[in-house]
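The block underneath contains the structure these notes are about, expressed in structure tokens.
Shown here: the complex without one of its protein chains, the others still in place.
Letters A, B and C mark the chains as written, and numbering starts fresh at 1 in each.
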Amino acid sequence: MALDKIGIAKRIAQEIKTGTYINLGIGIPTLVANYIPENIHVVLQSENGLLGIGEFPTEEDVDADLINAGKQTVTMRAGSSLFHSAESFGMIRGGHVDLTILGAMEVSENGDIANWKIPGKMVKGMGGAMDLVASADNIIVAMQHKSRDGESKLLKRCTLPITGLKCVNKIITDLAVLDVLPEGGFRLVERAPGVTAEEIKNSTAGKLVIEGDIPEMKI
Amino acid sequence: MALDKIGIAKRIAQEIKTGTYINLGIGIPTLVANYIPENIHVVLQSENGLLGIGEFPTEEDVDADLINAGKQTVTMRAGSSLFHSAESFGMIRGGHVDLTILGAMEVSENGDIANWKIPGKMVKGMGGAMDLVASADNIIVAMQHKSRDGESKLLKRCTLPITGLKCVNKIITDLAVLDVLPEGGFRLVERAPGVTAEEIKNSTAGKLVIEGDIPEMKI
Amino acid sequence: MIDKVVENADKAVRDIPENATLMLGGFGLCGIPENCIQALLRKGVTGLTCISNNAGVDDFGIGLMLKSRQVKKMISSYVGENEEFERQLLSGELEVDLVPQGTLAERIRAGGAGIPAFYTPAGFGTEVAHGKEVREYFGKMYLLENWLKADFSLVKAWKGDTTGNLIYKGTARNFNPMMAAAGKITIAEVEELVPAGELDPNAIHTPGIYVQRIFQGKNYEKRIEQRTVKK
Partner (left out) sequence: MIDKVVENADKAVRDIPENATLMLGGFGLCGIPENCIQALLRKGVTGLTCISNNAGVDDFGIGLMLKSRQVKKMISSYVGENEEFERQLLSGELEVDLVPQGTLAERIRAGGAGIPAFYTPAGFGTEVAHGKEVREYFGKMYLLENWLKADFSLVKAWKGDTTGNLIYKGTARNFNPMMAAAGKITIAEVEELVPAGELDPNAIHTPGIYVQRIFQGKNYEKRIEQRTVKK
């Protein structure tokens, strides 16, 4: 059965290593924070100028001057630091953030990502997405395997305007975990519980590499 | 009679306008701070990361962590701020410092300055001088009119390695105040007390422009 | 002591002319110069180019200036959450230049720091790269981006002193420090204005050299876009 958003977030949380700095995008990536095990020590970066994002505040602790990149009110953990936007993107561009998790509309088999613009629809802007994808060494995309119209979002080439080239390392969808191969192609790593390799193949428009037995995700 | 160093510093102090931010180089420029009138409010910048240099400290107040660009112990005035070297030179390069006063070995009639290197002698480095002269809109040079060997330091062209091109606006020496003309040449503005225009002419190797009566400095 | 205090927001923005280029601090509605925006609405100056990471919401922040048709062009990274913006953009009344957020922050920082251009990887291979010089360094592709400067920068700080030193609070810092340095005239509004000497020199975020005018702000609404609380 395909995972729900929380399932995707839980599976992504398994990718997180202790001692790392992580930028979580808006949507499913933000949910990941809830499923990081207690013994895994990470620091979450918010590109609007905060290292060490904590939980959402209680009603009494709400502070208009303390928000995350999704403009939600947040708190700070012990050991947090605050800084300006140029410093924040210096961190991102300089490769200091170990892992970036973000959503996508499309990913191509060579790791291109499209997630900022749909021609014909109002363009809201790329925000920090282009900086993140151009800078991070380790990018995981969290998304549904197919669009609402049933079209595969894992393509040979992106059809939407590109956010960044050859940058995605791993994709975790409601159906599967896939690595983007350096030579191009999506390598199937895990299947969602009860989802067959065949189903994943039928939902993947780009080149899918299936080698040997593909294990089921353990969530 | 030619001015001594203190005389030069006093004359330079007359150039200082209230409400300005000033970078003072090592040597005579540093002395200028002592002669700024009380009703002239300025902030002195030290390129190692301080705005608002105060007096030298008392013995008890000496703090190894608070020095000026000449590595002398200093104090801070009310309203001071501290910052790192990239911010400091951002200030300088970005044109936020209103006036730079520094020493020179040679100045040419088109405003080039040489003050960092003598071929054949140990090269200590340019420190912040190249950044300062390339960035500041208003540069006053404080120096002796002639070298110890009696050679003019106001030349047609600099003979020593250049620190910056076409950057000096005004020169205040032991003999004279001179403006560097946009079209080239040193315009004599004031004479040191008792020094004749003729003497200044004889001490200036570059083109000297003398128009009308040249007043004596009032110090 | 150099005193930069002006009486209020109206005096601070008095000479902002038609068609000026402004920078306005803030990320979303966090850390925006609320008082200056209100004064600009009262002043009614038009044809403005506004450099700001976002464009406010329909009834707050820069959204109010859009509604009163004072803005000719926005330079931003993300302009969602604003219906009036969308309407003006689609009708051609409003121009918009979308810039990746990190590139925007760095271009503004470069403007204040006298760096006319720099290379950044953001946007390579995308439509942001159109017409820009490209260069490879260490096997990676970069775009050449130019500085941004403004005639007036409007910034909001938590505490400030009479000589213009500023301290921001929380994530309300965001674009404010770079904009303070990149404005020819920088106007700072603060929640608490104190005499020079009361702020710790070691804790100052924006040195006073960047600020030309400062005033004690009032009636801060500090609207929250996404009030999210723990269940």
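To be clear about the criterion, a residue touches a chain if its C-beta (ideal position, glycine included) is under 8 Å from a C-beta of that chain, and two chains touch if they have at least 3 such contacts.
Please read all numbers here as calculations on a predicted model, not as lab measurements.
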Note = Contacting the left-out chain: of A:F83, A:W116 or A:F186, that is A:F83
Hidden partner chain, touching residue among B:D4, B:E55, B:E151 or B:E216 = B:E55
Query = In the complete complex, which positions of subunit B touch the hidden chain?
reply = 46-50, 55-59, 62-68, 70-74, 82-86, 88-90, 92-93, 112, 122-131, 134-135, 161-165
Inquiry  = Considering the whole complex, not just the chains shown, which residues of subunit A touch the missing one?
reply    = 18-19, 21, 41-43, 45, 51-52, 76-83, 86-87, 89-97, 135
Ask   = Which positions on subunit C touch the chain that was left off?
value = 106, 110, 113-121, 135, 137-138, 140, 142, 146, 167-170, 202-203
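Note that in this section only the chains that are shown with their structure count from here on.
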Request  = Return the chain label for which the distance between chain Cα mean and whole-protein Cα mean is smallest.
outcome  = C
Key: Chain located farthest away, centre of subunit A as origin (C-alpha)   = B
Query = How many Å are there between the centre of subunit A and the centre of subunit C, using C-alpha atoms for each centre?
reply = 29
Message = Centroid from C-alpha atoms only, then distance subunit B to subunit C, rounded to Å. What do you get?
response = 36
Note = Multi-chain contacts in subunit C, i.e. residues touching at least two other chains, fall at 109
Numbers and ranges of subunit A residues touching at least 2 other chains = none
